[in-house]
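A protein chain is absent from this complex, but the other protein chains hold their places.
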């Protein structure tokens, strides 16, 4: 008994994580059987552009809007208008300030804290760490920075020897780490904001002694953690499938099943290859058939019901 | 004031004139200056390994800047090179899973040729402004790539070892990528200086009407040009994926603006008719060294960008000052 | 003569890198005089004008205006000081209409309109965009714009070079009256007729140096030529065309056959033949369809009717490349249309070699070099600034446009006013060259705005009026008055005097 139209708004295009998120939304909408049509606004833009997209979705009279906000505060007015128009609003991946919106999100601060803490422990609580951030000025980046700094505060002997913004771009990240390696400065660990497999590549190619690396659960990096000789590292999950969870939440609300809290946080997990237990987890998670940019955590227990084939097919209802 | 016949030319002016006639020299001096600054800021960084890295990263930029140089000579610009490079890289990486690498590479270059052809016809026949034309095709290309991407999510991606060898490998400390780059560079320089086609690029960019009166068919030149530019961009994509080893949907996009900047820093006029490729290569090196310099400097990201902008401006201005014989 | 000069420049120096444009130029202009500035191509006339009017800055020199040293840093400054130039190239803003151009320079409209009418253009619409206006008219508008603000010193750089006879005449008339009314004019021209009809004194430049100031009086031309050309004098003795050089009309099939050619409304029904080894002159007033005729023959525009035959074969040109393949080369009147200004002399001359698809490959530099060099030598192009054509003087640029087709060995050359702005010495060379081409069996169609050239070069003259061929003269009958009459559409043998030239030269030839 499909009956809902769901609007989706996303502001980063051409990034593996976001593509997976969109596919998860489509797959979940299809799997739920309750959605007639998805209306997706998916392009590279800023908060003002997202306002435009959300308003267009309101004009299209969708029943619910699932949005990955460009900025927590910047799209408040449109979300408010949506709620006023009787549309259920769910923000995924990041929180929004609009109180009427429901939020199901990866905990970015916790994401950084978890990985950084593990890394500093691996380094023996002291030494120099290379801190490779995301895009300067992005709110996810500043949330992660908070988590990283929190962990750093717990390890007074760990020093940030080098801090750069990769802009979440593989080529930049690789050149930056190679440049840094060339300076000859010693370092004991690398924390990356998701640009991870090129960093490992760079270490291997330049025959630098491997140091612990923390990255995200991207297929490429997870593969490296399993296969690269002597690499110690950890992948922190940051599932793009959160998009699917957002669709589920929206449908629950549409069906009158409101959650107890406005905000549901999906806590990240850490998969490391330093212990046998962790190795087993990593082995189980690895998925060489996925594009290296895609996170391997393609589903979230309790929140998504689609199959792997469905998310890979990336087809929504009516396609 | 009375004028004695011809005064001896002061040394400063002679030096300037000398440099003006050999515009490469001041550019090289600027490059060396940047390297020296880098070495002073981080003693020991300028080593063999660093040189190899710099060259590796400068090469893809230099080839794309070659596309810009050639199109800029005709008064155009090719903003689709980033998309084309990304497309060919991504398509190759995904096709190689099911096909022979050679076949995959051929498949990957098909869209490059197509986009070049569309660009060329749009600019040469319909006279659409190159900026708009190549921007449009790059949007279209990006869209197509995204649609394509969905069909291959399940198949995964692979980098043929040969490309990885070419992109990242060193032989006796010398990047293997030079094996590809040197012939390309020689070919471009030769084309621009010693072939009829090269002459026509300059002529068309300088005065299209004059070229027409001399019997040049504009659309032929332009179509050939944009196809060549696209194919070069496609090849760059293949090399770049060998270097980065991570196919993504925006792989080479960040190179587009620097490629334009490299050509301009190298002395090519965006209004057409003036410039050359050797300067562009140095321009690409300058930009690459500059990126390193800014990575190494520990300062807030904002300050880093400000510095980057100022240095680009300063380098270009200084260079123009030097080569201008006035 | 104790009057103080209005404008006094001494010791002006200007160098461009290795090229010395002005070595030691001086110029002194008295109130109320029309002062000629003369010199061979590249002597530095234009450079001096640009310096006097602030368009470029001199490296050294003193400039006094009304006895005071004034720092003229821009054309706007010059305008305030009462100096108004009309440069060798049109200065109207191409994308603005005439009215806006006037507003921009603060030129009063009514006086401007009056001047335009007086200068022989009755039907100007000042809402027309400058880009759409033909070159000759643009030049006149430039002049009218300068006149309208009543400048103390008017500087005219080859003002008449691009003008057809009827407009040139009007300009001369107006300029002469300027002198009469107490204003000064600096007048640059390569035409001695104009100088002697108009000017009081002449300053002669050679290689960037002032080599003399002479009063204009009968017979002074020879002296000026001597001063202008210095050592070059030997080469420039004019060999007037002799009857023996006339083409042998034995060849039956014409090289070029034009029948009932029509282009839009401008050209109606033009028919003529051009034989092998013939130089045919085309004479017309401004805007009688000669531009369209040449453009159509060159493949630049498509005719709306009629046929063109080359060597008896009907042809259709869709692009200049087609015409070039048929051996027809076109030298446009406006050199900026024909040259790639930032490229070298060599590349400009060699441009047609690479045009066709099959010649896109590697260039045989030696062969190209020798062809180019021989063309350069043949036209005596001053190659000191050959790295960029834009640094050549106007006249040398003009030569490059012709040299290109000499090097390309075109069978038929369409020359549209090729001697525009060329000094006497070079003019002779061009005449000789055209004759030589004809002697080698090539055909030349030669439009000129200087009627006296016709008799020196042509075998036959085709007169066009109102888009039709109104007369075809054998060269013997084509004296200036006869041509003038024909150009005005008057039947042969009509007796009225036409124009200023007929007045000045009260020679027996002019008034039979």
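For this structure, a couple of remarks:
For clarity, chains are labelled A, B and C in written order, and residue numbers in each chain start from 1.
FYI, contacts are C-beta pairs under 8 Å (C-beta built on N, C-alpha and C of every residue); 3 or more make two chains touch, one makes a residue touch a chain.
The working rule: contacts and distances are computed from a predicted model.
The listed options are "Spore germination protein KC", "Putative monovalent cation/H+ antiporter subunit A", "Autoinducer 2 import system permease protein LsrD" or "Solute-binding protein family 5 domain-containing protein", and the UniProt record of the chain not shown names that protein "Autoinducer 2 import system permease protein LsrD". In the whole complex the chain that is left out makes contact with A, B, C.
From the options A:45, A:122 or A:218, the residue with contact to the unseen chain in the full assembly is A:45. If you put the hidden chain back, the residue from B:142, B:176 or B:295 that touches it is B:142. The chain not shown here touches subunit B at positions 122, 126-129, 131-133, 135-144, 146-147, 150, 257, 260-261, 264-265, 269-271, 300-310, 312-313, 316-317, 320, 324.
Not every partner is drawn; the one left out touches subunit A at residues 13, 22, 37-49, 51-53, 55-61, 70-77, 135-139, 141-142, 319. Against the chain not shown here, subunit C presents residues 55, 74-76, 79, 85, 87, 90-96, 100-101, 103-106, 125, 127-129, 131-132.
The rule we apply is simple: only the chains that are shown with their structure count from here on.
Each chain gets a centre from the mean of its Cα atoms; for subunit B and subunit C, those two points are 44 Å apart. Put simply, the C-alpha centre of subunit A and that of subunit C have 72 angstrom between them. Centroid to centroid, with C-alpha atoms defining each point, subunit A and subunit B lie 33 Å apart. Subunit B meets subunit A in the complex at residues 42, 44-45, 47, 49-50, 53, 57, 142, 146, 149-150, 152-157, 168, 240, 243-252, 254-255, 291-292, 295-296, 298, 301-302. Contacts from subunit C toward subunit B in the complex involve residues 10-11, 13, 16-18, 20, 23-24, 60-62, 298, 300, 319-321, 323-325, 330, 332, 336-343, 347, 350-357, 359-363, 365, 404. Residues 13-16, 19, 23, 136, 162-165, 167, 169-172, 174-176, 178-184, 197-198, 201, 205-206, 220, 288-294, 312-314 of subunit A are the ones that touch subunit B when the two sit in their complex.
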